[in-house]
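Below you'll find the structure, written out as structure tokens, and then a few comments.
Missing here is one protein chain; the remaining ones are kept as they sit in the complex.
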Amino acid sequence: MLAYIARRLLATIPVMAVVAVLVFSMLRLTSGDPAAIIAGAAANSQDIVDIRQKLGLDRPIVEQFAIWIGHVLSGDFGESFFFKKQVADLILDRVGPTLALATFTMVWSVLIAVPLGVIAANRQGTWVDRLVMGFSVLGFSVPVFVIGYTLIYVFSIRLNWLPVQGYQPIAEGLGGFIQRLILPSLTLSVIYIALIARITRTSILEVLGEDYIRTARAKGLPNRVVLMRHALRNAAVPIITVIGIGIAFLIGGVVVTESVFSIPGLGRLTVDAVLARDYPTVQAVILLFSIVYVLLNLLVDVAYTLLDPRIRY
Amino acid sequence: MPAVEAPTAIDSVRPTALQTGVRARLLKSPTVVVGAAILVMILAIGLAAPWLDTVDPAAINPSVRNKGPGFVELARNADGTQRTIEHRMGTDTLGRDVYSRVLYGARTSLLVGVTVAAISVAIGLCIGLIVGYVRWLDGIVMRVMDGVMAIPAILLAIAVVSLSSAGLVAVIVAIVIPEIPRVVRLVRSVVLSVREEPYVEAAISVGTPTLPLVIRHILPNTIPPLIVQATYIVAVAILIEAILSFLGVGIPPETPTWGNIMAEGRALFRIFPHNILYPGIFLALTILAVNMLGDGLRDTLDPRMKKRL
Partner (left out) sequence: MSVAEHHVLDVRNLTIALPAHADRELAVAGAGFSVNAGELVCLVGESGSGKSVIAQATMGLLPLALRATGGQILVDGEDVLAAKEGRLRELRCTRMSMIFQEPMTALNPVMTCGDQIDEVLATHTALPAAARRARILDIVHDVQLPEPERMIASYPHQLSGGQRQRVMIAMALVLNPRLLIADEPTTALDVTTQAQILALIRELQREHGTGVLFITHDFGVVAEIADRVAVLRQGEVVEFAPTKELLAAPAHEYTRMLIAAVPSLTPRHRSAVASESIVLRTEGLSKTYARGWLRREDAVPAAKGISLQIRRGETLGIVGESGSGKSTVARCIARLIEPSAGRILLDGEDVAKLRAAALRPFRRRVQIVFQDPYRSLNPRRTVGESIVEGPMNYGASRDAALSGARRLMELVRLDPRSLDRYPHQFSGGQRQRVCIARALAIEPDLLIADEAVSALDVSVQAQVLALLDEIRMRLDLAMLFITHDLRVAAQVCDRIAVMQQGRIVEEGPVAEVFAHPKHEYTRALFEAAPGRNWSFARRASV
């Protein structure tokens, strides 16, 4: 089993290498002098020379890549001239809200979506099933920001139950923290719940057609047991696979949700950085998000070994 | 000789009972019909926009900015006469007619959606076929595809757009790039599974060279799942384009898209929600229709796809 985990870990290295190459080449693909772009509009020529030297922009490209990787691995993501801070510091400042939003959303999305999918599969063809599937298609189709604004309109503007925007760290009070997270989390979770409920239903329906379910019924087991012990446990692998893949949607949604609700997180940072052509920051954030995605999917792979004994050996 | 003789009479062949035409089955599926109907309607609206009582969507008129739906404007023509313009959906922060912008916006959104789908399917199909058949390329190319897929699509699109000046072409390229790996994956998996089929081996053993083999026997199997995938890509492309425009990194506001109409309306949303709600409804409806169409196509053409995403 350890061999399996080691192999999966090794397999992520080429993927991350490709991501690193892609992110690195971003800056080099623009027209114009990279050093000047990084320095920004308000820089003077001395700044530009400094940047060029620090990043080794006059050296061959392979060397530049090596220098950049070296910096990244030691936690130095460079300096943002737009925000006038070290990028690493910028990220640390903003990571809290994003983490809170994403974790909150993911946890309660899964807790809602999986049972919904199971119920829909169990009552296939009835109005319950159609309702869940209808909601799922809807949730997948309506864009995140449309949902966000609709919710704001209903709950904040008309009903005045919840604050419109903003974020409050836990340190400043749990009540306010939660209150401000409800609407953004709800917004973000719609697409995730839609996705997972749908795949849960599909996986379980597919498993229900397998031979061992027929055997379970032939043993006289009650339907509930067949569903939970036999169907769900076998459907678990595709379900958590999708939970892993869906994190990509979550990350994309975070970017938009933070914009809608004015949450000072990494998503907002990305958008602001792109608008300002602040490449070091954009590079760093994309690299970070991608690494997180790859690692989380690695966790999913490891979870497989717990769920499916065939994968252990 | 065995007691059972080989029949000397010519064998009969079972009649064509079961294979009803694909078209008939498609027409029977409610999701296909409803989804397609809505899409056709929206397409018609977009194409017919100039004749549906609209004005120039880029016409700025600060004197009538931020008016609510139903506001009637008295405009002065070039020759001094007056005409009334009814702003059914109100006006935006620069006085442009939201109704006109929404209708013209349909064109851009659908155009982006279909173009992205066509290009990414074309490129993905080629790469997928090659990778499925040339084994030594498989490892390298799929690692690269995995790498591209590791970057969440919206982030990648944002990054690509930021590399060049904003515009229609940039947006299309930016959305095509993250969609290609998924198509490649799909085509590759079809190729790998079809390659093992006995009829492909039979074709090899009667001497069919590789290229005719791929075109005659392998390619047709990729078409149904590709059609379904293409439909989903249309939906995703419209969505991503809207998000890009909404965030301000997409198509600039002179060309209206539903996303940038909403972007314009962000600041004063609390007081003037119409800027966001109307395009939002159209956007949601279109994407919903495309997704419904995709689901219906999948159920009819390729039920095995249900387990994939």
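Per-chain residue numbering starts at 1, and chain names A and B are given in the order in which the chains are listed.
Everything below uses one rule, namely that a residue touches a chain if its C-beta (ideal position, glycine included) is under 8 Å from a C-beta of that chain, and two chains touch if they have at least 3 such contacts.
The shown structure was predicted, so the numbers you read here are calculated from the model rather than taken from an experiment.
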Chains in view touching the one left out: A, B
Hidden partner chain, touching residue among B:Ile140, B:Ala202 or B:Ala267: B:Ala202
Contacting the left-out chain in the complete assembly, out of A:Lys84, A:Arg158 or A:Lys219: A:Lys219
Absent-chain contact - pick from A:Asn122, A:Asn234 or A:Asn297: A:Asn234
Sites on chain B contacted by the missing partner chain, in the whole complex: 1-8, 10-19, 197-199, 201-210, 216-217, 220
Touch list for chain A against the chain that is not drawn: 210-212, 214-222, 225, 229-230, 233-234, 307-310, 313
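Quick note on the criterion: only the chains that are shown with their structure count from here on.
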Separation of chain A from chain B, taking each centre as the mean of its C-alpha atoms, in whole Å: 23
Residue numbers on chain A that touch chain B, as the complex places them: 14-19, 21-23, 26, 29-31, 137-138, 140-146, 149-150, 152-153, 157, 164, 199, 202-203, 206, 238, 242, 245, 248-249, 251-252, 255-256, 259, 270-271, 274-275, 277, 279, 282, 285-286, 289-290, 293-294
Chain B residues within the chain A interface of the complex: 143-144, 146-156, 158-159, 161-164, 235, 239, 242-243, 246-249, 262, 269-270, 273, 276-277, 280, 283-284, 287-288, 290-292, 295, 306-307, 309
